[in-house]
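Only a single protein chain was left out; the remaining protein chains are all shown in position.
In this document, chain identifiers A, B and C correspond to the written order of the chains, with residue numbering beginning at 1 in each.
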Amino acid sequence: MRAMVYHGPGNVALTEVPDPEMTHEADAVVRVEATSICGTDLHILAGDVPTVRDGRILGHEAVGTVVDVGSAVRTMGPGDRVLVSSISACGSCRYCREAHYGQCLGGGGWILGRTYDGAQAEYVRVPFADTSTHRLPGGVDDEEALMLSELLPTGYEVGVLKAGVWPGDVVVVIGCGPVGLTAMMGARLFSPSHIIAIDRADSRLGAAKEFGADIMVNDATADPLPTVRSVTDGLGADVVIEAVGQPETFELAMRLGRPGARIANVGVHGRPAPLHLEDQWTRDITLTTGLVDTYSVPALLRLLASRQLDARKLVTHRFAFADFERAYDVFARSADTGALKVVLSP
Amino acid sequence: MRAMVYHGPGNVALTEVPDPEMTHEADAVVRVEATSICGTDLHILAGDVPTVRDGRILGHEAVGTVVDVGSAVRTMGPGDRVLVSSISACGSCRYCREAHYGQCLGGGGWILGRTYDGAQAEYVRVPFADTSTHRLPGGVDDEEALMLSELLPTGYEVGVLKAGVWPGDVVVVIGCGPVGLTAMMGARLFSPSHIIAIDRADSRLGAAKEFGADIMVNDATADPLPTVRSVTDGLGADVVIEAVGQPETFELAMRLGRPGARIANVGVHGRPAPLHLEDQWTRDITLTTGLVDTYSVPALLRLLASRQLDARKLVTHRFAFADFERAYDVFARSADTGALKVVLSP
Amino acid sequence: MRAMVYHGPGNVALTEVPDPEMTHEADAVVRVEATSICGTDLHILAGDVPTVRDGRILGHEAVGTVVDVGSAVRTMGPGDRVLVSSISACGSCRYCREAHYGQCLGGGGWILGRTYDGAQAEYVRVPFADTSTHRLPGGVDDEEALMLSELLPTGYEVGVLKAGVWPGDVVVVIGCGPVGLTAMMGARLFSPSHIIAIDRADSRLGAAKEFGADIMVNDATADPLPTVRSVTDGLGADVVIEAVGQPETFELAMRLGRPGARIANVGVHGRPAPLHLEDQWTRDITLTTGLVDTYSVPALLRLLASRQLDARKLVTHRFAFADFERAYDVFARSADTGALKVVLSP
Partner (left out) sequence: MRAMVYHGPGNVALTEVPDPEMTHEADAVVRVEATSICGTDLHILAGDVPTVRDGRILGHEAVGTVVDVGSAVRTMGPGDRVLVSSISACGSCRYCREAHYGQCLGGGGWILGRTYDGAQAEYVRVPFADTSTHRLPGGVDDEEALMLSELLPTGYEVGVLKAGVWPGDVVVVIGCGPVGLTAMMGARLFSPSHIIAIDRADSRLGAAKEFGADIMVNDATADPLPTVRSVTDGLGADVVIEAVGQPETFELAMRLGRPGARIANVGVHGRPAPLHLEDQWTRDITLTTGLVDTYSVPALLRLLASRQLDARKLVTHRFAFADFERAYDVFARSADTGALKVVLSP
């Protein structure tokens, strides 16, 4: 089959490789009908993820059809359409029993396209298939379901649900990349009074408006604090979601919250950030971090099926498998191309 | 001033009475600019509320302008526009400290128009003014604010919030009178996948559709259970809100929930209902009851001000004070008139 | 091997039967080193559980050593000491993903000793072994662990946790049989100010005192309400746990709660009970029901291992397997024998 294979920093190529084989009774093999590229894949290509070794098939997002299952697999069989979660779950460790699959101690977590061969391929072997895939309900198409492999649950679980967005809240989202935008989509599900989007690129702020923000601030040119205060009786935001991953944006997030604010960090950080406890120790702040668990996928699928959520608008580009390398290029140059999510189909 | 005075069962009349006077340092007197009639007022007229005595001014819903405050009142003064809550709160008893104002032990609770003269008058004296009124934010008009005196918080707090409606849930609301409709409006704030409205009058089911229901079942002619099962993988509803108050509808509510369902009773009951513990003891049911507390009013005001919530559509009829008796008649004959909320202005 | 085999109402006998065999890759076979009899087994014997058919090995509580595992079992192997949960969990259905194993849709739930051969035997086959057993930590002995197969989690999960017992609460437990006593043990973990035990047998009230109650009321001779009011400023209890299963005790439970009370039903009911909604609709009651899920077992094991919880005092009688029929007799006559939990060992 053809697959996107990692050959060291800067080098990923569409390559002919053997089809995957079942190695455990709980595995399933899925024929990939839609897959995508994630920002994490670019981190891998940059050489930032040393656990990924030469020869690894990349990718952890897929929708497809089951072609084979191990003898222990109970919930699906050949011919079933499934969403492959970016997070594999052993289902029985301490964390999996609490639905914190991202912290799985039993061999799961984020393993696809990292320590296991991934989903940017014509076929993918999925370990722990019963607890790492979701049967697709009728009326949900491949593309929108694919947004639930990782992207939408990330903004929703790590941003919206951890922050406890509530009707009437003023919600600030810092960073209007794909994850920030899904945080806005997810926040809208709880009817905040305002969503304030902050970014340094006007183009991304334009996208924010389409994804549910009603106030946009370019913090390259204006301090967002006065704007936040103007809609919060001078107090600050109820909720702040950090979706950039820089010390500066983290400090901004802490500064924009009111006393009692919930601050959810979704950004991927490479450095420490200063936490101004000399101010914050009195301010009743709740700060959360986290990896996506994908526990929200069943509810999100119901929202897709009932058309309460439009995940398709995250897809900006579509390519055939043969153009996979070009898709990487378009995605990597998102500042120019406006790419949010790039979908590959056979 | 003119006021609607109760003179025993079946007898309420617009009467000239003395203006209210301050009797406690924490009181405020409010000039009423909009008031309304509640189903409870009809219960009083029917003689069902023996604590209401001859000579009492009725009414517990008002929006208006403060004209006088006692020396202990800190948060408002003459000229301020306020929403008068149907629930007065002493602010310091055990229940008020937990925001369960409806259970106030310090002399509050539902007292306006019951044991205190009420708001169907040109002026109303409001006890515990600091904790029993809300300053109106800019951009919110009298009529929509008036819906927050009692009606909208009832459906929202006692129905939606107690039941814990969550994105993707299937929510059943039994009874499409004003309270049931506000439960639907409130449920929509949490983005359920489906709201199923049940009633015996097609006209009310039509209203339900406008207030957020997407599936309507007339249970005079069809058992709703198959419909509920058809959108819940055969399991039953995640949430059921009972907004009728009859043993039969309560039994129906219990029957429509899935294992693990949350059932919120909002209906006013006059008789016991059988609880089928022989079935339900294994089913992980959570059943709640309650009076409105109006603790949600600040959040609801923010939703009105930001136009996330349209409370005006609850108002079906408008009258001048001089026509108060006619307004009672229209409201009492809601089955014919389609009255949801009837607003009176000077 | 020898096993307790059901042969129709009133008839259970120690019988020589074939050893269990593995039938699925996710099974384990466990050599039983301690097992017990549950009140449910007496219901089966009374013919009340029609899903149990002639020839079934009874029992759903066991501690033992793994002797064989299927190829899909990952978390244990021969020689490991395990607690067998009374609730089997497929691990991947909607309910199992939310840790509501008692409602498992994937073939689990209470199946051992009901639709599968059970644990009152020298060996037991455990389906879904990874999610239906718990490895025993060091320092926990067989007997105390056995109390976690079902009994202690029932009082703790369905009573204490569903009711949300909190430091300083006044907790009423109605019924001082084994489940009521474990509700008291579990409630003590949250430091209520008072636990009030209610029963009609003074001997059981004596046991209640040993399990954490500090006020005992025999409701055959006294209405408990004045006692409850005397320690709650006249309001009623914060929490009431019903552990009897009769309409009268359920009505009593509802009557003893304060406005805002949490009432947890743990009792097994055979008939409907009247719910006095004409009083309760205003009282902010939360009523819960439920089957045990055993999700709390890992935490309870930590409490056993750290000696914060003494489960051994639940064991009143011990027998060898050869005396299994006598053990049933002692347990069935608990009113005379004072039996709480009867443990059988090879």
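One rule holds in what follows: contacts are C-beta pairs under 8 Å (C-beta built on N, C-alpha and C of every residue); 3 or more make two chains touch, one makes a residue touch a chain.
It should be emphasised that the depicted structure is a prediction, and the values quoted were computed from it without experimental measurement.
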Chains shown that the absent chain touches, full complex: A, B, C
Options A:Pro20, A:Gly102, A:Pro127 or A:Pro178, residue touching the unrepresented chain: A:Gly102
Listed residues B:Ala26, B:Ile87 or B:Val268, member touching the removed chain: B:Ala26
Residue of B:Arg2, B:His43 or B:Arg94 touching the missing chain in the full complex: B:Arg94
Among B:Pro9, B:Pro298 or B:Pro346, the residue in touch with the chain that has been omitted: B:Pro298
Option touching the unshown chain, where C:His24, C:His134, C:Lys162 or C:His194 are the choices: C:His194
Residues of subunit B (touch criterion as defined above) contacting the omitted chain: 24-26, 70-72, 74-75, 90-94, 97-99, 106-107, 130-131, 295, 298
Contact footprint on subunit A, counting only the chain that is left out: 95, 98, 100, 102-103, 162, 245, 247, 250, 259-260, 265, 267-278, 280-291
Subunit C residues that touch the omitted chain in the full complex: 166-169, 188-194, 214, 298-300, 302-303, 305-306, 308-309
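Please note the rule applied: only the chains that are shown with their structure count from here on.
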Distance from subunit B to subunit A - Cα centre to Cα centre, in angstrom: 41
Residues of subunit A touching at least two other chains: 298
